[in-house]
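Have a look at this one.
Here the complex is missing a single protein chain, while all its other protein chains stay put.
This part shows chain A:
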Amino acid sequence: GDTSVLAGLYGPAEAKVSKELPDRAALEVLLRPKVGLPGVLERSREQLLRQTCEAVVLGVLHPRTAISLVLQVLSDAGSLLSCCLNAACMALLDAGLPLSALFCGVTCALQPDGTILLDPTARQEQEARAILTFAIASSERKVLTATTKGSCSVEEMQQCLAAAQRAATTIFQFYRDSVRRRYSK
């Protein structure tokens, strides 16, 4: 919908001695909200994004370097976390960092009556019983990250996961089309 996030990636650059890792690249994510200072919620989302990105970036090819990913929220109309995940993946792709797979973010909202809504708006998120966000990798649709807000049963989570995996195919096709457009110029 109207949610948009601007992503900037810097790296592999020189790392501070206190932060450098001897065998892989140190990845750092900064998430800036649209208004106000970053708070605890932003910090927890940054850690989530960092762990997802570390799973796909081949850090061993750039030891003792730092990769910084800065995300700025431009507008929030629901499904912010999956929008951040998609923006992060496109930034990694655009910068040419070595990746072992692509990933995308999908949000599912569980309505009180049990129906599943994909990529809910802010209003639908508020009415929902539970909101689940998945980061799904392009290699065999494996799940990289799953985070839940609210309560749901295990079967409902499995159903949401299956729906998200189907939606992920559409998103990966979009990635492929945008890259094709860029390289056709």
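The rule we apply is simple: contacts are C-beta pairs under 8 Å (C-beta built on N, C-alpha and C of every residue); 3 or more make two chains touch, one makes a residue touch a chain; residues count from 1.
Just so it is clear, contacts and distances are computed from a predicted model.
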Name the absent chain by its UniProt protein name; which of "Auxin-responsive protein", "TTC8 protein", "Exosome complex component RRP40" or "microsomal epoxide hydrolase" is it? "Exosome complex component RRP40"
For the full complex, which residue in A:5, A:102 or A:144 touches the chain that was left out? A:102
For the chain left off this view, which of A:126, A:139 or A:170 is in contact with it? A:139
Option touching the unshown chain, where A:93, A:122, A:143 or A:157 are the choices: A:93
Residues in chain A touching the chain absent from view: 11-15, 56, 58, 61-65, 93, 95-102, 137-140, 172, 175-176, 179-180, 182-183, 185
